[in-house]
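What follows is chain A.
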Amino acid sequence: MDRSLTAVQLKGITKRFPGLVANDSINFELKKGEIHALLGENGAGKSTLMNILFGLYQPDEGEIWINGKQTVIEGASRAIELGIGMVHQHFKLVQPFTVAENIVLGNEPVKGLKIDYKLANEKVRTISERYGLKVDPQARIKDITVGMQQRVEILKTLYRGAEIVIFDEPTAVLTVQEIEELIEIIRNLAAEGKSIIIITHKLKEVMALADSVTVIRRGKVIKTVTTDETNEQQLAELMVGRDVSFEVKKTKREPGEVILAVDNLKMKGEQGKNALNGVSLDIRAGEILGIAGVDGNGQSELIYAITGMRKVEGGAVKLNGRDMTNHSPRDVSVAGVGHIPEDRHKHGLVLDFSVSENMILNTYFEPEFGKTMFIDYKAMDTLSDKLVKEFDVRSSGIHTHARALSGGNQQKAIIARELHKDPDLLIAVQPTRGLDIGAIEYVHKRLVQARNEGKAILLVSFELDELYALSDRIAVMYEGRLMGEVDAEKRDDQQLGLMMAGNKATADGRG
Partner candidate 1 sequence: MEMLRKIFSKSSILIPLVAIILGLIVGAIAMLAGGYNPILAYSSLLDKLFSTPYNLGEAIRAITPLIFTGLAVSFAFRTGLFNIGVEGQFVMGMTGATIIGVLLDLPWYIHAPLAIITGAVFGGLWAGIAGYLKAKRGVNEVISSIMLNWIALFLSNFIVAKFLVEKGQQKSMTVHESAMVKIDWLIKLTDNARMHWGTIIAIVCVIVFYIVLWRTKQGYELRAVGHNPDAALYAGMNVNVTMVKSMFISGVFAGLGGVFEILGVFGNQTVMAASPGYGFDGIAVALLGGNTPIGVLLGAVLFGGLSYGSAGMSFGAGVPPEVVRIVIGAVIFFVASHGLVKWFLKPFLNKRASKRKEAA
Partner candidate 2 sequence: GAKNNNEGGTNGGANEGTNEGTKVESDGSGKDFKIGMVTDVGGVHDKSFNQSAWEALETVTAETGAVTKFLESKGEADMEPNLNSFVKEGYNLTWGIGFLFNDALSKVAKENPDAKLAVIDSVIEAPNVASITFAEHEGSFLVGVVAGLMTKTNKIGFVGGMEIPVIKKFEAGFKAGVAAVKPDAKVEVDYTGDFGKPDLGKLAAATMYDGGVDIIFHAAGGTGNGVFNEAKARKDNGDAVWVIGVDKDQSLEFGDEITLTSMMKGVEAAVHKVSKDLIAGNFAGGTTQELGLKDDAVGLPDTSSKNVPADVLEKVAEYKAKIVSGEIKVPTE
């Protein structure tokens, strides 16, 4: 592979949005066959730059050169023609369609007037075998795992003959195994001669995968380096502009009373299958119980069951010794449970409410916010001002809509709200998903602080690093059951991986 040829060259790209410059004269070069990582904090302008390259946005200034020729990319179809493919941060898949339909969409093989489904399936199978991306062409997107969906996204680009593939935060939603597979896939693609751009917040992945790295901060390129000549610590500093600590300082602590006791919970899932098959667990004051497991093994249902958002068919939930089984979410919340939900847009916030209104989402009925039927907006704003300051939620003011906050700041707002309730039990589901390292550092600090204040914390995460860093104990969930626990002190990825794949705990687990 002749790496001296450039696949993409961006010269002085500038993109302005009302009130801010998302990309500020960015110069960027991608060599043929190279894997090039793009790093930066939330809102640094990475996605914007890639959307420009893929023709979704038009730059205000600057030039795009593809394979040595200057081009204007006025739309996605032009980008596809140029051999550019993009795997988006939020998947662009049509849920009710099959895998094959999603892949061939817009470029369907036909027989007469009809789509030739046989040929379509065959074509999908061929490329999926060639690149080692196993999928079932006839499965529906809504029925397959996130990892599988991502393969479909990659296949979509390959089907269109992409030579330059952009990945926008591809690992944010994947499990450990899936990430490993993806890294393998990307390496294969590069070996085939494809040029790759990958955006990620995970420095370890960058170091493992990329040939070179470009760091962007506030729309400007800070530096481009090769991975040979840098390390994680340096990259982090380049990104954030200050020293970042990856260590979570956590002192050993004796857990107290049992706060949450879950006994033999059973619940039906959406498709009629059992989502929970008898889950039992205890959490004590001052400890963090981590739940590991591949997405879709009942973690969400467990949380719904504990918080009362869905009814269980059997078993019991006790909080501080009080039976809370099948109580309403309101009762559970009042009884002392805080909940940082998995999907901040779906559950965590009313995006069209102001930041301030969101701060009282589950306490508005308390006398604190008006003793009559009327809401005391002054009390609400006072509280919001305080929380926004304390938790450093950045926005143009407490009256701006939650929608206009970046993901990290949205998450901070939720954490502020839930911690302010001073709950006995805090449930945190994927609390750092999609956040940059600065934000992650902050969230981790707050969670450990809460633990140290004696709160019981239930943490669900797909990131082993996070689980190890925060948890006192780690339980593994598989097909609606807990497979056992491992000690967070002793890191054993092998063991954990096996349990996540459905093997019972061995002697050193407690299962």
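A quick word on the picks: all candidates are chains of the complex that A comes from, given by their letters.
FYI, a residue touches a chain if its C-beta (ideal position, glycine included) is under 8 Å from a C-beta of that chain, and two chains touch if they have at least 3 such contacts; residues count from 1.
Note that the coordinates shown come from a computational prediction; the quantities given were computed from them, not determined experimentally.
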{"item": "Chain touching chain A (counting every copy) in this complex, out of 1 or 2", "value": "1"}
{"item": "Candidate 1 contact footprint on chain A (complex, rising order)", "value": "307, 309, 328-334, 339, 341, 346-353, 357, 361-362, 364-365, 369-370, 373-375, 399"}
